[in-house]
Each structure stands twice: as C-alpha cells, then as structure tokens.
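Omission of a single protein chain aside, the complex is shown with its protein chains in their original locations.
Let's turn to chain A:
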C-alpha cells in the first residue's frame, strides 16, 4: 500500500464544498479542458447525502447564501443553474438595512443600480437569489454526474501531501486514505478554513476570530397579505452585538443569520425555541436599550438554572413595547392584531416570526482570515487556493460563497487560457493572473465588512456618538451598498466585447489597471506587494530613490 504507484492527474481538487464542486463543474463544461486534462476531486465526507438531499417543499436547510447575479450568470454559463431547484430559491428585490441605535435606514433595491441605465444593460429584476447551499451543491453534483468527466472520490480522506523528490522540483503527491497516491500537476485547495493544501503550500494566513457567533435558523411566519409586497425583501439591523439578518426563502419561510456574542448565542439556543422566536421578533423591533435588558434577563435565567418561560418573556416584551410608546397599530408593536389590513409601515420590518423549524437552529463562530498568497511557491509549487481556504469573512454582507464562486470563475478562466496556449496549468505563470484578479478584489470586500463589524461593535464614546447621529453610519452603509451592488455583482456584465471594441478596451483596461495598481501600492503595504507588476515596482523604486537623493 505504502508504495503504490502514483496516478497521474492534471488537477486534483481537495474539498467537495461549493467552491470545489463549482471548479470541477466549470472544468467539465469546457470541451478543450475536458479532452486534455484529467481532473480528480477528493472529498472526505459522503457526497451521496448531498446527492440524495430531498427536503419537503415546506422545510429548508439552515445554510443559505444570496447568490449574486454575477455568480448566477457564471453558474448558468457552465450549465449548473439548470440543475438548481428554482422553486426552492427566492429572488431578493430589495434590502432594508438600519442602525440599531439611531434607526438611520437605507434601502436599496434593483432600481438603485445606476449602471442599469447604461444603454446595453437589461434591467435587473432581482439583486440576488437566496439559495440553500445544499440546493446549489446538489445541482453541482447533478451536473458532474451528467457529464462524468471528473472523477469524484468521496468518503476518502487526504492523509498526507508530500513533495515528490525529483531534481529540478517535484510535483505534489496526495496520499489518500484508500491507499491511492495522486500525482498532481495542479493541486487545488478548496478544503476550507483549516486547509491541508494551504499547510502543504506553506502559505501563511492572517486573521482573527471575532468574539462573535452566528446563529442560523429557518423561520416560519405568515404570508404577506395581498396589500403588501411579496416576501422578497431582505432585512438587516445592525445592533451593537452584531447584525441580525432576515432573508426570504418562500412566502412563509425565511432564513436567519444573527451575529451576536458567543455566551448570548449559547444561552438563546439552550432556551425554549419560543423564547428564541420572541427574541428574534424583539431584535428587529425594540430599542437597543430594551434589547440589552432582555439579553441580560436571558443570560441571568440560564446562569441561575431557572429558564425564563416564553410566556414571561412575551409579557416582558409587550410591557417594554408599551413603555417605549410603540403605537400598537404599528408594525413595530408585537401586541398588535396581525389579522386584517396591515399597518402602514409593514414593509419596514420583516413579518412576525411564528415558529422556528425544529432542528434548524445552530450556531458557529465567526472569523476573519486571508491567506498571504493564493498560489504556492518554491517547495509548495503547483498549488492554488480557492474559497474559504483562501479567505473567510464575516457573513454580514453574505459574500462568502460569492467570493468563492468568483475565485472559481477566475481560476477556471486562467486554466482555460493556459490550456489554449499550451501552457503548464501548474505553473506560476499560468496561475498568477488568478491571484492578481482575485486578491485585491476579495481584500476590498473583506475590509469593508470587517470595518463595518468593528464600527458597530465599538463601545468607544465618540464612535457611538457618531453612529447614533447617523453620519458615519450612512457613509459606511453606502460602502456596503457599493460592495453589494457593484463589487459583488448584483449586476452581471458578461457581454463579450465586439471585435471593434477590443482596441478601445485595451486602452480602458490599461487605465483601469494603472489605477488599480497605484491604489494597491498606496493602500496595501503587505500581502499584495508581490502581485503588483515587478516592472512598475522597479520604476516606482527608482523614482523614490531619485527623489530621496
């Protein structure tokens, strides 16, 4: 077993999550790649669970992602979207985001996408599409099963990765738990936060754990009435403990992503589900001061071992509502009669949650991390990282999966280009455009989300003051808005350039690239330095030196 003959493979993908499966799917969709490269995907868990996933129409998985239009266009292009059960997805047509302290509110909808007024743009009917991760993964597997060009090896662990001993640089040898050894021209790490491929490549990752936990759950509620818009609005309220988000899945079900302090998350999940339900409703409605009080009540009840009953909590909440003079006819009131004509401000808040899908509530810690490089070098050559192996992000803008799909699309294009030009797809030259394209792009989104998180969890008085006044908030919200609307691709611009545009594109591209490189030099001191053109760097150095003299 130990001395089994290595199997030659062109691409070995470690990890069968959305990013790994999407890369395999993209590669299998392209004839030039399909005919020339041998692709193997290794996954430790049993993929048949995903393949046979078949939840009923009224229950939903608690892990969901808002697939941006750009991501969706890519999935359509490679033939995957046709396998997604669209009946289980939900378009997001509007987002409402507001500050938990000052109530400063910003709404963005498809009409805000100014770029859609460009002559060649077709109007967008959605900003993103909320999709269960399992729905997407199953679609990817169905796509791979239909063309059978990628070898899927599941229920098999990667035991070790070693470098082949060979003069002039060996290839990675991937030892599997079934005794096989794969010799990889290119080893792709789609193996998540604790990436073994990243460890093999010797790529450091910087980051930190936020003292924050995300609670996820599938929420049930009454359908919107015919007087209202359908359940297609996503809501997010920024509380000092973290943002709470309500993401629509169907007329009567929505998904929760609530970032909060770890001890509070633990207390909430160990309480009666009805308590969690009431607290979710309160978290979208009550003033921050009352929420803080209620959180303390929950924490006390858990530490005293005398759990608060849902009845007690409801009474407490309605008393607090009255004492804040919340108009009982307003949507903010939790005592209001929910039958009949809805209150005028109903669209400003998510529908009242009536129950939580049993077993759907869960929590996980949040962290920020970004690999120092996406491409292995030297002893770790012939490796590349995608998705969570390269970056993990605060979920407040819902961009984690989309960033992974963006990586996949870019890497796929690089591989395709290298194959077309007879290149070695494991070479740094072939992979460098991927790192250049994605590193700064991801960094921007990650920084914006991190900054936002820090801003809202700060207790420093001037920051709280600025936030409560709303000035800073609106600025920051605008940057998120920009991140969501433009960077993250709510709009898909995938029209191939016409022949006569190429010259003009060349000029535009040059200008854009200069701007980007210069911005990169001035804002990023480490990390991307190696990505900026060696030529430009030298020129800048020369200029700097001559100025010093």
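The rule is short, and it goes like this: a residue touches a chain if its C-beta (ideal position, glycine included) is under 8 Å from a C-beta of that chain, and two chains touch if they have at least 3 such contacts; residues count from 1.
Here is the rule we go by: contacts and distances are computed from a predicted model.
S.K.: Write down which listed name, "Heat shock protein 70 family", "Translation machinery-associated protein 20", "Ubiquinone biosynthesis O-methyltransferase, mitochondrial" or "DNA-directed RNA polymerase III subunit RPC8", is the UniProt protein name of the chain that is not shown.
M.R.: In UniProt, the chain that is not shown appears as "Ubiquinone biosynthesis O-methyltransferase, mitochondrial".
S.K.: Please identify which residue in A:177, A:211, A:225 or A:420 touches the non-displayed chain.
M.R.: A:420
S.K.: In the complete complex, the non-displayed chain touches which residues of chain A?
M.R.: Within chain A, the residues touching the omitted chain are 8, 10, 31-32, 35-36, 166-171, 185, 377, 417-424, 427-430, 432-433, 436, 502-503, 506, 510, 513-514, 516-517, 531-536, 538-539, 542.
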